[in-house]
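One chain of protein is taken out of this complex; the other chains stay put.
What follows is subunit A.
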């Protein structure tokens, strides 16, 4: 394995919505097994950054290199071209995403949700897909709920199914966008514990979170975003213990409880 090359390299990423610059040149590297948390105030561009990495958004400038492959766009004659549907789909399957609002498929059971990508994208035979799904549902503590529909599960359970759905695809990188902020307070911890345990198992995670204590516990690095830029990037002890940036210090004062 090439030690020089990060698993994910984001270089000079810029993104506009209409006339609003939402990402103004973001650089970020993740190595294998890194767990990086992104913190920052509302509207700073955290969700947009994750969505660009998962190729759910188009972006105007910069490159995203995943495991040595530039994803999203190819350049020809000095111009950028968005890849076509098939190629984008293949590239998206290399990263998993867990959404704030779970986004489980309501017409499929828990196992069906996990199996869909295994069957249609990875083309596993049905029995094998079912076995992988059951392994992952067991892993997130939901073996007994495999045949329940999302409407029959609590929010915390739904989010754990969503985590199983993302991880079962064996992605190189998993993106988690405020995965507990739609949950009732008493359900937050079970989901955070699940994330912690997959981090401990060596998954590479890029996490957007407002749970500062969790970010401190789970992360190998924390980055602070402010108005479309990463303004501080360091180990959790530095970010939370000795922030250099004024805005970060102010942000931490306001969110500490």
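The definition used in the following text is that contacts are C-beta pairs under 8 Å (C-beta built on N, C-alpha and C of every residue); 3 or more make two chains touch, one makes a residue touch a chain; residues count from 1.
Everything below uses one rule, namely that contacts and distances are computed from a predicted model.
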According to UniProt, what is the chain that's been left out of this complex called? Choose from "ABC transporter permease", "Phenylacetate-CoA oxygenase subunit PaaI", "Fe-S cluster assembly protein SufD" or "Dissimilatory sulfite reductase alpha subunit". "ABC transporter permease"
Thinking of the whole complex, not just what is shown, which of A:104, A:124, A:140 or A:205 touches the missing chain? A:104
Give the residue, chosen from A:75, A:89 or A:138, that touches the chain omitted from the document. A:89
For the chain that got dropped from the picture, name the residues of subunit A it touches. 54-56, 85-86, 89-90, 92-97, 99, 101, 103-107, 116-117, 120-121, 149-152, 162, 165-166, 169
